[in-house]
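Here it is, the structure, as structure tokens.
Complex shown without one protein chain; remaining protein chains in place.
Note that the chains take the letters A, B and C in the order they are written out, and that residue 1 is the start of every chain.
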Amino acid sequence: MEIFYFARIREDIGHSSETVNLPENISIVNGLIEYLCERGENYQTAFKNDAAIRVAVNQTYVNFDHPVQDGDEVAFFPPMTGG
Amino acid sequence: MEIFYFARIREDIGHSSETVNLPENISIVNGLIEYLCERGENYQTAFKNDAAIRVAVNQTYVNFDHPVQDGDEVAFFPPMTGG
Amino acid sequence: MKVLVQDQDFDIAAEINELCGGRTDIGAIVTFTGLVRDFHGDNKIRQMTLEHFPGMAEKQLEAICKTASERWPLQGGTVIHRYGPLDPGNQIVLVITLSAHREAAFEAAEFIMDWLKTDAPFWKKEQTAEGTHWVEAKTEDDQRKDRWKI
Partner (left out) sequence: MKVLVQDQDFDIAAEINELCGGRTDIGAIVTFTGLVRDFHGDNKIRQMTLEHFPGMAEKQLEAICKTASERWPLQGGTVIHRYGPLDPGNQIVLVITLSAHREAAFEAAEFIMDWLKTDAPFWKKEQTAEGTHWVEAKTEDDQRKDRWKI
């Protein structure tokens, strides 16, 4: 699974993308976030506040209970501020 | 008194402006219209339908009961269609 | 705000540049351009002639701009309205509004256009295959203007 991070979340984590082998017991976005947070304080900081996180799976916005599976492209980023 | 006509009203009347010596008994726009209509069928055609007439006295939109006096600049025209 | 009533064409980019060139305090520019269409309902338009009331046209446009400037926090703007003979595709009217925020710029531009339609002394005459006729004022335009009433 390819994971992308943008803006504040990218800076908190310290890199903009990574490849993750999704453990079998993880099936939704929330589970993926918990799994990533085990990787260190930088992830815990990035994912601290649910309200400040948006997620896209395969470039479609989804909720935290959306299914994830190996082969998905998942992106985490803060609420958008373009325009 | 200087009177100006625009658009359909100008075409119905046949000229775009004229100088009128206002009779003493005329004090409002409506009276002026009645007075002008005595001048011929072209004026009667121009002023036939109140709803299709707008009037400005000294370049300010007014109602038909607005006072008029010698020295005023009066303009008659149809509802506006610019833009 | 700058108001011009003229027979010659206008250049949107030049007008924007005149308003904004070198400025760094503007967040939003909204422009509206009205053009002569080749069809009005079922009638194919060959040409359009815009008649206006010189002096009062400028005065009314200035009054509308003043009202808009009092109602929204604008940082400038331009209104240009043409008169005379125009061909399909030609530009008729330009409204530009500048503001720090987009809502003000959008609303003020729309307000100016709605008021201009019913309150600025311009009249359109269309030339079609069946002859010429004066364009009728639309009730819809009065209603659009009325929605801005407080």
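Everything that follows uses one rule, which is that contacts are C-beta pairs under 8 Å (C-beta built on N, C-alpha and C of every residue); 3 or more make two chains touch, one makes a residue touch a chain.
Note that the structure is predicted; figures quoted are calculated from it, not measured.
Contacts of the undrawn chain with the visible chains, over the full complex, involve A, C.
Residues of chain A that touch the chain left out of view are 4, 6-8, 10, 56, 59, 61, 75, 77-83.
Along chain C, the points of touch with the absent chain fall at residues 11-13, 16, 20, 22-39, 87-89, 100, 102-103, 105-106, 109-110, 113, 144.
Keep in mind that, in the parts below, only the chains that are shown with their structure count from here on.
The touch graph of the protein chains shown belongs to none of the named shapes. Each chain gets a centre from the mean of its Cα atoms; for chain B and chain C, those two points are 26 Å apart. Centroids built from CA atoms put chain C at 49 Å from chain A.
Separation between the centroids of chain A and chain B, computed from CA atoms only, is 73 Å.
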